[in-house]
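Yeah, one chain of the complex is gone here, protein chain that is, but the others are all in their spots.
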Amino acid sequence: MKFLEYQAKEVFAAAGIPTPQGKVAATAGEARAIAEELGGAVVVKAQVPIGGRGKAGGVAVVKSAAEAEKEAQRILSMEIRGYPVDEVLIEKAADIKAEFYLGVTVDRARQAPVLIVSSAGGMDIEEVAATHPDKVAKVWIDPLIGLRPFQVKEACYRAQVPPELIQEMSGFIEKVYRVFKEQDAILVEINPLALLGSGELIALDGKMETDDNARFRHPDAKGVDEQAEHPLEQRAKELGLSYVKLDGEVGIVGNGAGLVMTTLDMIQRHGGKAANFLDIGGGAKAEVVKNGLSLILSDPDVKSILINVFGGITRCDEVAKGLLSVIQEMEVHVPIVVRLAGTRAEEGRALLAESHLATAESFQEAAKKAVELARA
Amino acid sequence: MKFLEYQAKEVFAAAGIPTPQGKVAATAGEARAIAEELGGAVVVKAQVPIGGRGKAGGVAVVKSAAEAEKEAQRILSMEIRGYPVDEVLIEKAADIKAEFYLGVTVDRARQAPVLIVSSAGGMDIEEVAATHPDKVAKVWIDPLIGLRPFQVKEACYRAQVPPELIQEMSGFIEKVYRVFKEQDAILVEINPLALLGSGELIALDGKMETDDNARFRHPDAKGVDEQAEHPLEQRAKELGLSYVKLDGEVGIVGNGAGLVMTTLDMIQRHGGKAANFLDIGGGAKAEVVKNGLSLILSDPDVKSILINVFGGITRCDEVAKGLLSVIQEMEVHVPIVVRLAGTRAEEGRALLAESHLATAESFQEAAKKAVELARA
Amino acid sequence: MSILVNNKTRLLVQGITGREGAFHTKQMLAYGTQVVAGVTPGKAGESVEGVPVYNTVREAVDKHGVNTSIIFVPPRFAADAALEAIDAGIELVVCITEWIPVHEMMEVTAYARAKGTRLVGPNCPGVISPGEALVGILPGGIFKPGPVGLVSRSGTLTYEVVNELTTRGIGQSTCVGIGGDPIIGTRFIDVLRLFEEDPQTEVIVMIGEIGGSDEEEAAEYIKTMKKPVVGFISGRTAPPGKRMGHAGAIISGNTGTAESKIRALTAANVPVADTINEIVDLVEQRLK
Partner (left out) sequence: MSILVNNKTRLLVQGITGREGAFHTKQMLAYGTQVVAGVTPGKAGESVEGVPVYNTVREAVDKHGVNTSIIFVPPRFAADAALEAIDAGIELVVCITEWIPVHEMMEVTAYARAKGTRLVGPNCPGVISPGEALVGILPGGIFKPGPVGLVSRSGTLTYEVVNELTTRGIGQSTCVGIGGDPIIGTRFIDVLRLFEEDPQTEVIVMIGEIGGSDEEEAAEYIKTMKKPVVGFISGRTAPPGKRMGHAGAIISGNTGTAESKIRALTAANVPVADTINEIVDLVEQRLK
């Protein structure tokens, strides 16, 4: 689950991490009222679950409440990389003396959290890491001992945090790491983490993404569902289906993520494009097949459907029977190609031959047929 | 640091562990008032930092406040294995359905905490472990992962905790383990942990001992200093000396715990008995030597003193000079034998030869001399 | 020979009384695997398909000399089950459960390394050494003993390849489903090392997919190997930033692309097949 800036900052503030004074607004009028309350000189920021909003014009620094209203109006009418801006965050402008980068994320290759600190805050950290690796301190946290003072110190020293700031920065890092752990986050990022004229360290921006597998521990978490961008993805989520909307014309149903991905690749190989990714899992249970098929049939982009199932423990003849009974109940307005493989595949195909469904023996043949039918 | 029952229970209660209603009393009158408040039927328990008070008559179950007063009077006048009873804990009598044992301690050999649970509560756990090992579940906690649900379950199942109690017992164990960790305890023991008629689990007794090395983390901990039983030990503690009062007549000063222990052994080997253990540490600094010697000189049991110093990095001639200057300032009323060994031992002995101190070349000779002088 | 599991495997099933646990216990027994014990807390004394059930792993290990465990425990309790198996000193733990939180898996994999336990999975179909032992949920019927070692991040894709291999008369030494999660106990490189040492294995098939950099890491190792490896990468047409079913199958920024993986494998002289048939063609050529 991704958190919008203001959502992340609410979590930060609850964990004792300093954040600027501010409030979120859904209208330009609200923005003006908040700016007035904050004293006029504020920052207006688009709340979208994606980076690069600054470059896209989604952030404005203004001197007055009237200006804040104007900018909020403009930003609220934007769409940033496909995301319409529904809310803006209005925050008191800060007196910034220096900017740092602070992030904690999961390193897949090392199978451990990695703490990243840099004195080159406010910039794209990947770019800084590439051009000035000495300015980016990466410290891996052994899950067996967790974050310890020595790692925090190492990160500060290597990032050249000024000596007089190390103690405060260490406390800041410890709090951020606690958020990372307690929220089951896979990413917490503060960029910039600013040193104010007052000497205080503060999270000027905030990004957080949490682990969906751990959602049961955080029933009240307030964030944005990342995979549900398309209405069909939203619907799939409700149905508990592993579905991704794509921009082609061949609807795909398969069992097993690897098999489905390979099916998409195969469609492309035969000159077509898949309209979706849909993994119905092992055994191809009737209800899941039905939900999956009706989802795909409701997609106006879909011109043909390829059902690609490998019968493993469940035999293909049983899979065929299940498929037939499901399809007979449905109103099917596009051609369907079924490919069965694995245990008792021939028997399965024989059963399907009596239906109006097209069958295919091989993966290639199935993909080719589905592409041809989509074009017909 | 050892905690008296009521002190341990205050810590338990703060950690959410159920404990009986009760208060501590220093006089029989207070005991009566508390018993009245609690409704008459109470338990009166001597508060001493040592086990076996029940067998010694330090616990009384009474039916009325008047009885409570009488028993408190009796118990407050007791001395249990050398400890005068200064306080009694008055607790509401409990309706006990079953008794369990629950303990967490540090296992030296395995270098890990060990959780001990038994259905044979109320009894001496070492005895139960010896006679009915199947009734005592010991589960070691790997410090790298800490206490996990599987270990709690394992302890419950192996201790034959009734299935309907496992969930509540698990929560109880988790809280006790948290106390063990958070208090830097080396022992937390609840015996008996009682199942009441109401179905509630409760800590009827409570024992805790914490790690003195971690005392800096617990500045407000309220317990009893274990090693300061004798007034001289109390004084040594104030002086920061590693001192143990023993029941012999030869005062011992040495550098290094192993060397001092061996000196005690050597005194006994020559027919004497040491009056104390005193390790002044490496280098034999003048102030430590002075404090140590004056402590020993203030012990009326001491009839002679053996100073046994090994000069390592600090040379023996320097040690001798230091010793001489310290001793010259003091009023010494018992004979002192000094044995110097190690770097420049001969030179050291030569320096001491000019003083009124007896010297010895060998360990054996020194011990023998000190014993003889004590008898003279 | 084979790797990881064989006729000396003495298997414990954690979560044996659950629907999946009980079903696959039956399948594994039918395949000939020595399933010696099961664990479900609170169900000690029961039995599943004749296999005795215990409350704790330690008890099962003490009584039955278990050397391998398979986990069918629900996601919220699976990491604890894995820690229990590792703590009890079991050599090989295969975790079938999916949806285990990432933070828990980081602890579990670190603990497994610390204690010298080999963990396979989570979110994997398990391991099979055809004709010897099945420790997983793979459909035993499609496998046959032979010289091909197979390691894969995907279950059904493995079955597709194996089905084709077996149909063409080519058997397998061991097939290892390492799982599709971002944090997994055993990675390509670990299995390749085992195959390299296994006398039965002559050719290795490695089925990767988008996401992470394990294929690239494996490619570096393959450069030092003596045995031929055939590669396959699924998800070539997957868009960046989208999780393709597997939690680990996602292209983030510039990492995890199919191109990068294919490039790395090609640089290690590994032919990367375009189709499943082609995988088997390449294997056939290398066996001759």
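Order of writing sets the labels: A, B and C. Residues in every chain begin at 1.
The rule is simple: a contact is a pair of C-beta atoms (placed from the backbone, for glycine too) under 8 Å apart; a residue touches a chain by one contact, two chains touch by 3 or more.
Predicted model only: the values in this text are computed from it and were never measured.
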Sole residue of B:T262, B:S294 or B:S355 that reaches the chain not shown, by the stated touch rule: B:T262
Residue touching the undisplayed chain, where the options are B:E126, B:E164 or B:D220: B:E126
Residue of B:V106, B:M123, B:I166 or B:V332 in touch with the missing chain, whole complex considered: B:V106
Touching residues (missing chain, whole complex) on subunit A: 142, 144-145, 148-151, 153-154, 157-158, 163, 166
Touch residues of subunit B, complete complex, unshown partner: 106, 108-109, 111-113, 126, 142-144, 181, 184, 186, 211, 213-214, 216-217, 227, 242, 244, 246, 254-262, 264-269, 274, 277, 279, 282, 310, 312-313, 341-343, 362-364
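FYI, only the chains that are shown with their structure count from here on.
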Best-connected chain pair, where connection means C-beta pairs in contact: A-C
Maximum centroid distance from subunit A, chain identifier (CA atoms): B
Computed distance of Cα centres, subunit C from subunit A, in Å: 27
Interchain centroid distance [CA atoms averaged], subunit B/subunit C, Å: 53
Whole-Å gap between the CA centroids of subunit A and subunit B: 57
Multi-chain contact residues (two or more partners), subunit C: 107, 111, 114
Subunit B: positions in contact with at least two other chains: 144-145
